[in-house]
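Left out: one protein chain. Kept in place: all the others.
Here is chain A:
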Amino acid sequence: MALRGRCLRFNQLLSSRHFSKFTSCVGVRSLSENVSSKPVTSNVPETTGDHLIYTQEHFALKESLRKIIDQEINPYVDQWEAEGKFPAHKIFKILGSAGFLGVNKPVEDGGLGLDFSYSVAVAEELGNIHCGGIPMAIGVQSDMATPALARFGSAELKKEFLIPSIMGDKVACLGVSEVGAGSDVSSIMTKAVRKGDEYVISGGKMWTTNGTQADWMCLLANTSDGPPHRNKSLICLPMNLPGVHIARKIDKLGMWSSDTAQVFFDEVRVPCKNVIGQEGMGFTYQMLQFQEERLWAVANVLTSMDNIIQETIQYTRQRKIFKQPVLYHQTVHFRLAELQTEVELLRSLLHRATALYIKGNDVTKLASMAKLKGGRLVREVCDSCLQYWGGMGFTSDVLVSRLYRDTRLMSIGGGADEVMLGIICKYMDTLPRK
């Protein structure tokens, strides 16, 4: 009794998506075998001992995180996508309590003090969430709004902002991009003018993930009139200060469960001690973490691609066309093989870059290449796979259409493709010489 109940519940928890097949010859819709379209984890060909960067602890970490995803997140994704917001405080608290938000943060701040390969493992596992919005929001909390604070922040600042963020008690957001400045960070206009013991902040930020729920923002603002790469500072800004206006929640093509805000600052006063590290170093601090941000994004999207390919195989295996499974048509299984090959290539690049990075190397070129390829490949994978789902791929009932929308962002956010290309060319020394 109880066993069946539990396992049925498991099924309901774990296979949240069902779809039905339409038979064209009879005018009646027939419910064919319910295929669970829950994503499948990739087959890791290596044994634990042989893996390039992962140890048994990495795999144990992934398994535990997967349980949290399966029980606390995935059953509710459809609902949160429809509502346009996921409960960040609730989810971050669960993740924070289990130690997943401070993987590579210092132990004295409540982190685990582990190397970046553990963060990559977390990022990979988060790709099993049935949408792109929630992993993105988690990534902002764990690896975009907090690294500079962890490295350069004062003890007081860490106590107020970093430690609660790692524990999942406070939701963080990152305020860098503006309406007039995305790729061109150096041209942001938000000013923080020093008046006595305070900064008075005016301006606004755009594309703020977690913006409507955040307790604090890691804000990049101009704090002096110097050269554009040296006049900016990172400031820990509580979001409940007078003058902080959350203008609107932006309605987007995808990433629906992640609330993205446009924020205005109307003479917001914040103590000077809220500056992270040195004044004027904000731009440099933010740049330092780009390698990690980019590798993180790639790790996340790799799992999504594996899952989409596997789901597409499962669907096309049971969906018949002209009397045989769609999968049996050579164009289909050959194309899926091509895509999987490229996914493995990207995975190898990610693991190679991670291995070098944790040894202390600068992997800017490889990380930029990986991000560039990741953004482009995921578009290809989603697009090709969606085609094989036929009409069903065009509906909101299936994961492939959601990820098709969500993953389009990767070529834009976190460093647009064009910026990645510029960086790679710089390393290849092919840019026009002055």
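By definition in this document, contacts are C-beta pairs under 8 Å (C-beta built on N, C-alpha and C of every residue); 3 or more make two chains touch, one makes a residue touch a chain; residues count from 1.
In this text, contacts and distances are computed from a predicted model.
Enquirer: Can you work out the missing subunit's protein name as recorded in UniProt? Choose among "Dihydropyrimidinase-related protein 1", "Electron transfer flavoprotein subunit beta", "NUP43 protein" or "Phospholipid-transporting ATPase".
Expert: "Electron transfer flavoprotein subunit beta"
Enquirer: For the chain that's not shown, point to the residue among A:114, A:192, A:299 or A:327 touching it.
Expert: Answer from the full complex: A:114 touches the omitted chain.
Enquirer: So one chain is hidden, and I want to know which residue out of A:60, A:247 or A:287 touches that hidden chain in the complete assembly.
Expert: A:60
Enquirer: Hey, which of A:100, A:161 or A:315 is the one touching the hidden chain?
Expert: Selected residue, touching the omitted chain: A:100.
Enquirer: For chain A, which residues reach the chain that was dropped from this view?
Expert: Touching the missing chain: residues 1-8, 10-11, 14, 28-34, 36, 38, 40-41, 43, 48, 56-57, 59-61, 63-64, 67-68, 70, 97-100, 103, 112, 114, 118.
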